[in-house]
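Notes follow the structure.
Here the complex is missing one protein chain, while the rest keep their positions.
As written, the chain order gives the labels A and B, with residue 1 at the start of each chain.
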Amino acid sequence: MALLSLAHLYAARGPCDVLHDISLSVAAGEFVGLLGPNGAGKTTLMRAALGLMPARGEANLAMLDRRARARAVAWLPQAREIAWPVDVETVITLGRAPHLAPGQSPGPADRDAIDAAIARMGLDGFRTRIATQLSGGEQARVLIARALAQQTPLLMADEPTAGLDPASQIGLMELFAATAREGRAVIASLHDLGLAVRHCSRVIVLDRGRIAADGRPDAVLTPDLLARVFHISAHFVQGSDGPIFQPLGVIR
Amino acid sequence: MPVLRRASDLAAFAVALFCAAAASAGPPERVVSINLCTDQLAMMLAAPGQLVSVSHVAADPRVSPLAEEAAGFHLNRGQAEDVHALQPDLVLAGPYTSRYTVDLLRRLGVEVRELPVAGRLADIPGTIAQMGAWLGRESAAEALIAEFEAGLARLTPEPGTRPRAVLHYANNYTSGAGTLADEILGLAGFVNIAAEEGISGGGTLAMERILMLAPDLVITGQRYPGASRAEAVLDHPAMQTLRARRASGVSDADWVCGTPHVLSALARLVSLHAEVR
Partner (left out) sequence: MRFPLLLAGLALLVVALFAGSLLVGPAGIAPARALAALVRGEGLAETLVMREIRLPRALLAVMIGASLGLAGAAMQGYLRNPLAEPGLIGISGSAALGAVLALHTGLAAAFALALPLAALAGAVVAVGLILALAGRTGGSITLILAGIAVSAMAGALTSLVLNLSPNPFAAAEIVFWMMGSLADRSMVHVWLALPFMAVGWALLATLGRGLDALTLGEDAAATLGVSLTRLRLMLIGGTACVVGAGTAVAGAIGFVGLVVPHILRPFVGARPSRLLAASALGGAAMLLAADIAVRLVLPERDLKLGVLTALVGAPLFLHLIYRTRREGL
């Protein structure tokens, strides 16, 4: 069953459509990289799919009521906002909110989910640390742990690797891939095509609000598409330990 | 005008005293009063046509016992410009009239006389005589003084107990020792608890203190139109309860100025005294 399905989705910002006729579906087990140059509509596509902004067309998540949606999908916005100096465990516990009735406090199942998320993100020593005092990379991990604790079949993340060091970026991509292999699905917008190529099971390329390509990374990222959409040339080979993608230059 | 109904037919014992103060070049012909208390005395003493204008407060029945009479005069707002436009040869003011107004009028060549406040009943004949002298109406003043003193002599409470009274105005303001209101209370046979509490002149007395002192009579200030928090204390449930259990009265226009009208206030208090006893 498709965890995300969009049919003929249009979204406008002001008088202009920024999404044109988007149709796609994502099933369990997929790790989808959402690619595209700045302004292609990646964030808009995800927010419209979630029902966070007005859109025309069909989006299965947007049609759910807000509590059902919160159990169907976890969303990591690009802005890593933690407004108050709360501790790490408090932030991660917020991920359990959709599973609690009004006034109910977290039970053993919730504790397990929180502990699992903390363990997965390597935050065991951080539980009582104040989240706002952590480094940017540590904060990113805390927020991802919050999304994992939400235990939804689908996880959507807007540029989750931005601002992370190389090891953290690779670690995060491996984590998402593993999550997908466990039978969930992950959709992440990415700028690093090399990371996408190595870790994603599928990439969707957006160009000026339309889907320019959709499929396996090695099938999609052809020199022609790279030139047309990204205006770059690249070196792309199958190495012994997986695909290697290196952008080389800008095509004017 | 009613106060002019009696010609001078009484002994002129005070005349000599005040003649010296009389205007030298004949009585003024266009008099404008810009103070509530001078308004009242001028209305009672002036010759017909002599008084041109009184202050607009004189026409407010809440503070002026002569509001009806005042309605027959031009009403001024006490500002130099509108007063000067009336071309007065004498302006009557009180000690609390704006200094700027008085100074400006004097610079414009208008004669301004300031009548001191009658702080005691004993001061009242003096202020009447003073006003009479300024207006050149000495005999009318004598008559009024005689009438006032006769009235005062008639109003004495029956001797005996002295019930305790309090004056409760807006903002918990009260009149203590040394005030005209305190003297009126005393003359009517009451003890002013504000004076007992050590308040001299005007001051405030907390509602809690008033309740604890449990006065036999509560004289309440009167209410103005429109709402104010200052007057809300007058209608506080605790004060309403107190007034319902004790005697109560209202401090009205007759209490405001040291004029013969205080006799009306005194007369009502004397009858309240008889009730409370």
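Here is the rule we use: contacts are C-beta pairs under 8 Å (C-beta built on N, C-alpha and C of every residue); 3 or more make two chains touch, one makes a residue touch a chain.
Please read these numbers as outputs of a predicted model, since none were measured by experiment.
Student: Using the document's definition of touch, tell me which of A:Ala70, A:Ala116, A:Ala178 or A:Leu225 contacts the absent chain.
Tutor: From the options A:Ala70, A:Ala116, A:Ala178 or A:Leu225, the contact with the absent chain belongs to A:Ala70.
Student: From the listed residues B:Glu81, B:Glu158 or B:Glu208, report the one that touches the chain absent from this view.
Tutor: Residue touching the chain left out of view: B:Glu208.
Student: I'm checking contacts with the chain that's been left out. Which of A:Pro102, A:Gly125 or A:Gly249 qualifies?
Tutor: A:Pro102
Student: Residue by residue, what part of chain B touches the chain that was omitted?
Tutor: Touch with the absent chain occurs at residues 170-172, 204, 206-209, 211-212, 214, 224-233, 236-238, 241-242, 245.
Student: Tell me where the left-out chain touches chain A, residue by residue.
Tutor: On the chain A side, contact with the omitted chain comes from 47, 50, 52, 66-67, 69-71, 73-77, 79, 81-87, 90-91, 94-95, 97-98, 102, 143, 146, 150.
In this section, only the chains that are shown with their structure count from here on.
Student: Taking each chain's centre as the mean of its CA atoms, how far is chain A from chain B in angstrom?
Tutor: One centre to the other, that is 85 Å.
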